[in-house]
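Down below is the structure, laid out as structure tokens.
With one protein chain withheld, the remaining protein chains of the complex are depicted in position.
Our next item is chain A:
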Amino acid sequence: MKKLVNDPQHVVTDALVGVEAAYLGRLAVDHEHRVVYRADAPVAGKVALVSGGGSGHEPLHGGFVGPGMLDAACAGEVFTSPTPDQVLAADQHVDAGAGILHIVKNYTGDVMNFDMAVELAEGGSPIATVVTNDDVAVEDSLYTAGRRGIGVTVVVEKIAGAAAEGRRDLSAVADVARRVNDNGRSMGVALTSCTVPAVGRPTFDLAEDELEIGVGIHGEPGRSRGRLGTASEVAEQLVVPITDDLDFTGAPVIAMLSGLGGTPLIELYLMYGEIARILGRRNVTVARTLVGNYITSLEMAGCSLTLVRADDELLDLWDAPVDTPGLRWGA
């Protein structure tokens, strides 16, 4: 393992020291509970947005804390959900009395820990929860833990953040978050594995000419493993399962192509060109685009495509100002 760390067991703690130093005055860090929150929290009259999850997906979630997006994010250990006491601390830091929205990615541990936090909360604002589950690589059935929450989480946090900034009430903010999730689908591919620092060796093995299709953001297995083809072929493997799952024609679409941490931007741009061509051929109209590293898996090479079937209201919320380390415009 070759990584820029002091002690592999203390990566999350040490990274939060860096987050605090880098965004002094904009973000505050509760080191005991590993919570990143808006320095100006609680924001009067505003529904507070709290998310969190395992670390290793940066900028998700701490990098999306700031005006127009999250109020607080709990950082779990690498690829491990945060604990209820972390969530409770995050809620307390940002609760302005107007309600709290928990945005939770659909993983068994994350859902249970956020659920317990809600049960253990004493006093404080009412809490609503939105669980994201957009990964089409997983069969959504009674026989699985359900689809995993991946890229749509970024879009949910942005759009719900704008709704909260506009002083909509808790149920309205939760409704718009659910609408984004219900209309979002994602699919990812991995070219290489990643190495959890505390483990020290790659999570899985992938041969030089192989591709994991439908990989999870923790290196979970995908739908299948295949030979790595051209970018054009990989783009088909991303777009087809998404557009087979939901009709994206006849509405403005938000498209996000996120790198998984180890793929250079030049390859992401190249890939997006292929994706845009295929979407055009399938009569999908992309209204807004995001290409970069937004939800990653440490140093995994590969990418994840997210499409959201939007409307004018969702586009307005998408376009509203946002000022976070990971996403910033109009501010």
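Criterion: a contact is a pair of C-beta atoms (placed from the backbone, for glycine too) under 8 Å apart; a residue touches a chain by one contact, two chains touch by 3 or more; residues count from 1.
Keep this in mind: contacts and distances are computed from a predicted model.
S.K.: Missing chain's UniProt protein name, "2Fe-2S iron-sulfur cluster binding domain-containing protein", "Putrescine transport system permease protein", "Dihydroxyacetone kinase, C-terminal domain" or "Cytochrome P450"?
M.R.: "Dihydroxyacetone kinase, C-terminal domain"
S.K.: Of the residues A:64, A:79 or A:248, I need the one that contacts the missing chain.
M.R.: Answer from the full complex: A:79 touches the omitted chain.
S.K.: Among A:1, A:24 or A:145, exactly one should touch the missing chain; which is it?
M.R.: A:145
S.K.: Identify the residue among A:37, A:64, A:107 or A:318 that touches the chain left out of the display.
M.R.: Of these options, the touching residue for the absent chain is A:107.
S.K.: Please output the residues of chain A touching the missing chain, sorted low to high.
M.R.: 76-77, 79-85, 107-109, 112-113, 115-116, 138-139, 142-145, 148, 199, 216, 218, 220-221
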